[in-house]
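Not every chain of the complex is shown here; the ones you see sit where they belong.
The first chain written gets the first letter, and so on, giving A and B; residue counts start at 1 in each chain.
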Amino acid sequence: MTALTPITCITIVAESVLESRLLGDLETAGARGWTITAARGHGPRGRRVSEIEGGNIRVEVLVSEAVAERIWQVLEDKYFPHYAIAAWSSEVGVVRAGRYTAVPTE
Amino acid sequence: MTALTPITCITIVAESVLESRLLGDLETAGARGWTITAARGHGPRGRRVSEIEGGNIRVEVLVSEAVAERIWQVLEDKYFPHYAIAAWSSEVGVVRAGRYTAVPTE
């Protein structure tokens, strides 16, 4: 039986123009890898940036609980107040969890 | 510590031609936003619409339990009997849950 280690997957949907800034912030928060797919989104209506049709990215990042907490803080501080961003967290299982959570030694 | 609110994420994979109809039904069911990515799918074999290679959409929608229930009803009534659709639900955590679940006031 393959033993799976629980880890946090955070999915973030944001405007494409935010990509390099967002990825930089994820890396600073301790993320070691991510998966990006092109997306279109439609956000809650009646908000300042209500329609985000086209030109979005969907970023998935697998992280430890501590890094997840830092990512949420960054989103709260620097993104949610200013941009139409959707983000959610789920618990997933991986093998070789160290690949996603260990601090790089070089 | 960032407090996350549990919310339901429903993922639906359907043929692209169904997009506007499906999104209309999601909105009627109470969904306030969604994320769409282009996808290719391969469905269970030996079914009426067995191969759905190319031209699919993958829609993710974050909703309250009540809206999720209505979405499942719509899928059961109007889509599963007629189309090659895959759909699954997962529990995720968000901050500012009201953005995804509150009824728009305007």
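As a working rule, contacts are C-beta pairs under 8 Å (C-beta built on N, C-alpha and C of every residue); 3 or more make two chains touch, one makes a residue touch a chain.
Every value quoted in this text rests on a predicted model; they were computed, and no experiment measured them.
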item: Full complex, copies of the single sequence (shown: 2); value: 3
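Here, only the chains that are shown with their structure count from here on.
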item: Gap in Å, rounded to a whole number, between the CA centres of subunit B and subunit A; value: 20
item: Complex contacts: residues of subunit B adjacent to subunit A; value: 1-2, 4, 7, 9, 23, 32-38, 62, 90-96, 99-100, 102, 104-106
item: Subunit B partner contacts - residues on subunit A that touch it in the complex; value: 11, 13, 37-47, 56, 58, 69, 72-73, 75-76, 80, 86-90
